[in-house]
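The complex appears here without one of its protein chains, the remainder shown in place.
Let's turn to chain A:
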Amino acid sequence: MSVVAAPGAMAPRESRLVPRLLIGAAVALSMIFVVVPMAFIFSRAFAAGWQAFSQNILSPDTLHAIYLTMLVAVIVVPLNIAFGIAAAWVVARFSFPGRKTLLTLIEIPFSISPIIAGICYLLLYGRQGLLGPYLLANDVQILFALPGIVLVTMFVTSPFVMREVLPLMQAQGSEQEQAALTLGASGWQVFRRVTLPNIRWALLYGAILCGARAIGEFGGVSVVSGNIRGQTNTLPLQIDLLFHDLNVAGSFAAATTLTLLALVVLIGKTIMESRRA
């Protein structure tokens, strides 16, 4: 009897100790890996005072990098929303040969390194690339300019919206949409009044993830940017550049801006999550 009772008696004590240990470990790790480095970024950025900080942020090249990063996000996110909804809708509502393959294709950017995306675009649109001579003849500049940066960022962020929306569409099924259709709604009405309201939180959540990724993209963009100061440097590239310019205060000031942008996005995401729950 006592053999059976012993584990039962142990259980409450163990269940208090183990979670506490785990929570402590999680808190300690996130302090070491996240909070301390982030606090360090802010302290280095403000080390020389507010005046120096604002001077660093307001330097034309850094301002342009902020502008370019926001511009890229503003172009990329809506396009990815449209793409994500369309892709999720096709995959969730229709059964067709190659559906699994399509799903895998769309998820490729999740698994391959962004630098490979950059190099692929180089081989495709570069002067020596497949479409290069045609683009050159027609005076279309894609690489080392805004279009190239947008294309690579779109590649890297393309699965985010679709991945958030798809499970929800699959779980909800198509009954409501079919009911709306039998009641005489047009395709656009069905989309606007049935489909969209059903997926809106997942959609926003996906858009926010997509935006965060677009703002932070470094590797792929660095291949196609050409690093022209004040022109094709996005904020992450600008941070790297300032750091290697031995302008540590400037680079940390730019890093603070990027961190703040990310925090805003993170707060948005948290709100989304609580709304969704």
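Quick note on the criterion: a residue touches a chain if its C-beta (ideal position, glycine included) is under 8 Å from a C-beta of that chain, and two chains touch if they have at least 3 such contacts; residues count from 1.
Throughout what follows, contacts and distances are computed from a predicted model.
Participant: Assign the chain not included in the display its UniProt protein name, restricting the answer to "Sulfate ABC transporter substrate-binding protein", "TonB-dependent receptor", "Na+/H+ antiporter subunit B" or "Phage shock protein C (PspC) family protein".
Facilitator: "Sulfate ABC transporter substrate-binding protein"
Participant: Pick from A:G84, A:P109, A:G126 or A:G250: which residue touches the chain that isn't shown?
Facilitator: Looking across A:G84, A:P109, A:G126 or A:G250, the contact with the absent chain belongs to A:G126.
Participant: Please identify which residue in A:I23, A:V36 or A:L58 touches the non-displayed chain.
Facilitator: Candidates A:I23, A:V36 or A:L58; residue touching the omitted chain: A:L58.
Participant: Give the residue, chosen from A:S30, A:S43, A:S113 or A:Q141, that touches the chain omitted from the document.
Facilitator: Considering all chains, including the one not shown, the answer is A:Q141.
Participant: Could I get the residues of chain A that touch the absent chain, sorted low to high?
Facilitator: Touching the chain left out of view, chain A contributes residues 54, 58, 60, 63-64, 67, 122, 125-129, 132, 136, 141, 143-144, 226-231, 241, 243-246, 248.
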